[in-house]
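A single protein chain has been omitted; all remaining protein chains appear in their positions.
First chain written, first letter: the chains are A and B, and each begins at residue 1.
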Amino acid sequence: MFARTAWLVLRKDLTVEVRSLEIAYTTLFFAVACVLVFAFALVKEGKAPEDGAAGILWIAIAFAGTLALGRTFERERQSETLRALLMAPADRPAIYVGKLLGIVALLCGTEIVLVPLVAFLFQAPLFRHPFWLAVVLVCGTVGFATVGTLFSAMLVRARSRDVLLPVLLYPITVPVIIAGVRATATLLEPDAELALVRFWVALLLALDVVFLTLALWTFEPLMTD
Amino acid sequence: MPKWFMPFAALTAVMFTASPLLIANADYESTMGLVQKVFYYYLPAAWVFLISAIVCGVASARFLVSGSPRQDRLAYAAAELTVLFGAIVLVTGPLWARKAWGVWWQWDVRLTSSLMGWMVAWAYLLVRKYGGPGSDKLAAGLALFGAANVPFIYISVNYWRTIHPATSVVPTLPVDMGTALWFCVACFILLFVLLLRLRVHLEEQRTKLDALFLSLDE
Partner (left out) sequence: MRLALLLVLLLASPAMAQQPPPTQQDEFVPVSQLPAQDQLPAARLLIAAYAFVWLAVFAYVGSVGRRLTQVQHEVERLEADIKRGSRT
């Protein structure tokens, strides 16, 4: 029942999104613009900074993620569909998981475009360990999206919601970003220590578990009016 | 204000006035010399910063579960105190570090996660002030995540190689340094309780004001 509800919510989000692709395109464009701004700002004498790629990739993901979260829940607010969802006889945490999976899918789609772009612009050997890179990106994205979905859903009815989302989100997700950047940076080194990468991935997984547990606990009481 | 408040305040004031004497009497630390004496206010402030974040988190959890306005007032007050004591830590720490480590700031685990914890407390206050209706629950959710950060801040310095001293320092302090430290810890905890009570009193008066406004409309 739980899985079915989550799947239905996810399918609804994907169907709505595929019809117009509005959020996908705008988020993607924003992420690319972000990377380009960094490229222009940090390039000196035609060469990009050596270790910039990991940080820039994750900053672009964080900014694009915030935008995507804001837009997704803005859509829910417009027709009061979030309230309708909450009134449905479905497990609240299942609704949360469905929305979370939608955001993760959107962000992963963005990353599929971002990673080659960053690799190209900053001459970073991001594809040397594709499996580990994918693991790091997925774990980090899930951690970021977990907190983001919770806070965006809570902010739907608040004032100043666009400004408050970054204010709430970034301090909490800093450990996720740090772990993601450090793991990616380690992967980019000429002889990457996979043991160190495994350590950062373990930390990311621990953070994901903690955040997901907290979010599942608090989604129900936070969404009641 | 409750009856114990004024005697408590008087006691705290006396203890704080006595603290410089104890601090001056404590031994000089062998390599850091005079500047190490910042430690006697810095460490209790850091502990109260962490305790305050935990109090905020626990009160927020209880508020989310029971909806009790008393827990909400307590959480709001504790968040403000987290910002206050966090500011003290983040200013006195670098002042000490400038002399002891040669740098104002280092991006190691303890400092970074403390800074993030402090920002979470600021975010709490911003949400309460500008969030509009429903912001009390929103902020409570945020405070839970902030409180989950606290154990991480404390034990991080034992697992990562950083420039910041490990938690094994305090139990191994010599006697006169230890006395001065624990005395200041007592001062700061009393101060925390006092400030918390004072701030909760302000929230109670605000609730009373809101109730009066509502009754005026009837």
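Everything that follows uses one rule, which is that contacts are C-beta pairs under 8 Å (C-beta built on N, C-alpha and C of every residue); 3 or more make two chains touch, one makes a residue touch a chain.
These numbers come from a predicted model, not from an experiment.
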Among shown chains, those touching the left-out chain: B
Option from B:A18, B:V65 or B:L95 whose C-beta touches the chain left out: B:L95
Footprint left on chain B by the chain that the document does not show: 27, 29-35, 37-38, 41-42, 45, 80, 84, 87-88, 91-92, 95-96, 98-102, 157, 161-166, 168-169, 172-174, 177, 191, 195, 198-199, 201-202, 205-206, 208-209, 212-213, 215-216
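We adopt the following convention: only the chains that are shown with their structure count from here on.
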Computed distance of Cα centres, chain B from chain A, in Å: 32
Chain A residues touching chain B - in the complex, by the definition given at the top: 147, 150-151, 154-155, 157-160, 163-164, 167-168, 170-172, 174-175, 178, 210-211, 214, 218, 221-222, 225
Touch list for chain B against partner chain A, complex: 64-65, 112-113, 116-117, 119-120, 123, 126-127, 130-135, 137-138, 140-142, 144-146, 148-149, 152
